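Data block below; observations after.
A single protein chain has been omitted; all remaining protein chains appear in their positions.
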Amino acid sequence: MGDGGGLRADLVLEYPFTRTTGPVIGAFLTGLREGVITGIRRSDGTVMVPPVEYDPVTSEPLTEIVEVAACGEVVSWTWVDPPRPQSPWDEPHGLALIMLDGTDTPLLHGVLVGSAAELWTGMRVEAVWRDERVGHICDLAGFAPEVPGAVA
Amino acid sequence: MSDPDVPPSALSGDVTLPAVLRDVEPVRSVRTPIRLEYSVTAGSAAEAYLRAYAEKRIVGHRSPVDGAVFIPPRGVDPRYGQETAEEVELAHTGHVGSFCVTHLPIPGRSDLVPPYVSAWIHLDGSAIGFLGLVAGCANEDVRIGMRVRAVWKPDGELGPTSESILHWEPTGEPDVPFERAGNRAWRAGGPDGRDGRQERGDA
Partner (left out) sequence: MRDVAVVATAQHQVAALTGTTEVQLMVPLLNAVRDAIGLTQADIGFTCSGSSDFLAGQAFSFVHTLDAVGSVPPISESHVEMDGAFALYEAWVKIQTGAADTALVYGYGKSSPGSLRDILALQLDPYHVAPLWPTADAVAALQARLLLESGVSGAGELAEIAVRSMRHAVGSPHAVRSSADVTVADVLAEAPVADPLRPSDIAAEADGGCAVVLAAGDLARGLCERPAWIRGIDHRIDAHGLGVRDLTRSPSAAAAAVRAGAGDDRLDFAELHGLYTSQEAILVRELDLDDDLLVNPSGGALAGNTTMAAGLMRIAEAAARISAGEGDRALAHATSGPCLQQNLVCVLEGE
């Protein structure tokens, strides 16, 4: 089992997936296109973001889509440098679990700051929207530190 | 237990929406393309096979079990999981084991103009066929058992790739009889009767 390894070739695989959403994920993505973030209410009154079709604990079908705040608090974070080739970001950025105000499960998304030193658990962030929105998770450009006093 | 004949409510579209989403066109699908980049190595067996093309040679591996020759060589006799290492140089002639006429273009292969013929080429001395293009005759004239030879690129354009062979063309020799063409001529064998040798009309 010699392992010299000479001949090498580049190989690119592309999967041009278009996924159907169903009414629940579709509602979330419709919301993003319209510039609002939505969650889904569980039978105990708590709200999950993003919304899912079934309660991960009780398996109950969930149907009540609710609008939630576009701002919240960083629950956990890491720093991504260099940015990944297929990600929506071209610059080093934060990646965080963000608990939006009034919700009970955190959303994973980017945090648009210049260095890891500008990130901390508990920091307040608000959504940054793209101008062109199509109904995609990347309609959110990411989250930025909340400007005190401003309305998200 | 829910009734399996009734779709669960989350899939039935019976969701309630906040006011802001009630009168807008709902999103029903989303594009999530994936692109993955690799840098692949051939592995020792395939590397020797590919390098041989640059020298205008075609090589296979001989099975230590019964002498059957496999092309392309993968370093293993797939019947018995036994390592193969003996390289065998193969003839540049063989016959069509089976073929297919393609009428639809393949994206990214503008060099392949439909309709064209892909064939399972059974080289003289090889136990199994491998893929090649057949040209140099009308598509309608291609048939199982037809004798063919390799048409190589000019010497200066040869490289470590199977594309060094442009296509396979008819030799004009008498056909291999249908019942002795392709894999039909070769018994893959088994523990009771290991026989990988070929019976060839042309051998």
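Labels A and B are assigned to the chains in the order they are written; within every chain, residues are numbered from 1.
By our rule, contacts are C-beta pairs under 8 Å (C-beta built on N, C-alpha and C of every residue); 3 or more make two chains touch, one makes a residue touch a chain.
Fair warning: this is a prediction, and the values are worked out from it, not measured in the lab.
**Q** Who touches the missing chain here, A:52, A:128 or A:144?
**A** Looking across A:52, A:128 or A:144, the contact with the absent chain belongs to A:52.
**Q** Could you please point out the chain A residues that touch the chain left off the display?
**A** 1-6, 11, 13, 17, 19, 21, 25, 28-29, 48-50, 52, 56-57, 75-80, 84-88, 95-97, 105-110, 116, 121, 136-138
**Q** Considering the whole complex, not just the chains shown, which residues of chain B touch the missing one?
**A** Interface with the chain not displayed, on the chain B side: 30, 32, 34, 36-41, 43-47, 74-83, 188-191.
By our rule, only the chains that are shown with their structure count from here on.
**Q** Any idea which chain A residues touch chain B in the complex?
**A** Going through chain A, the ones touching chain B are 2, 4-27, 29-31, 33-34, 36, 38, 53-54, 61-67, 85-86, 135-136.
**Q** What residues of chain B sit close enough to touch chain A in their complex?
**A** 8-18, 20-21, 24-42, 44, 46-47, 50-51, 160
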